[in-house]
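Could you have a look at this structure, given as structure tokens, before my questions?
Only one protein chain is missing; all other protein chains are in place.
Moving on to chain A:
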Amino acid sequence: MLESLNRKTEDLTVDSKSKEEEEEVPAGQVVKKTFKKLCVLVVDDDRSCRSLYMGFIQMRGAFPYMAENGEEAVNLYRDGQTFNLILMDNEMPVMDGVSATKELRDLGVTSMIVGLTSHEDENSVFMEAGADHCLAKPITFENIYLLIEQLKDEG
């Protein structure tokens, strides 16, 4: 399946080169827009969750990347990779999401970090660690859509 997702990413790359980045929006209509080069890192130890979020991200026209735990996410940044958005689960082996968020902020990472929470009491801990937002699981396509819209507005 990851192969099929990767193929879909390649298709998007080809399509995004030939399409306008923004479309005119007729009054009263919602038009799905796609964004070039928006990179989203999904950090979650659960395979089915990762696949789902990556599907949402690709559907929104962005490029998904994944890490299985907080340490992998931090190492990606140490290796010089950057992302526009990080979706960070909390409870993961090796390094949890709150710890990874703190470490990324300590490294000077300014990417938008969204904590994915299972309990309400995780929200304040995530925000104190430096997350920009928290979302309660399960994540929906609309959640991803609105986040990417926000990134576009800020960009």
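Criterion: a residue touches a chain if its C-beta (ideal position, glycine included) is under 8 Å from a C-beta of that chain, and two chains touch if they have at least 3 such contacts; residues count from 1.
Criterion: contacts and distances are computed from a predicted model.
Enquirer: The chain dropped from view, which UniProt name applies: "Transmembrane channel-like protein", "Proteasome subunit beta", "Cytoplasmic dynein 2 intermediate chain 2" or "Histidine-containing phosphotransfer protein"?
Expert: This omitted chain is identified in its UniProt record as "Histidine-containing phosphotransfer protein".
Enquirer: Among A:S51, A:S99, A:N123 or A:Q150, exactly one should touch the missing chain; which is it?
Expert: Final answer for the missing-chain contact: A:S51.
Enquirer: Going by the touch rule given at the top, which residues of chain A touch the chain that is not shown?
Expert: 1, 4-5, 8, 11, 45-49, 51-52, 55-56, 59, 89, 91, 118, 137-141
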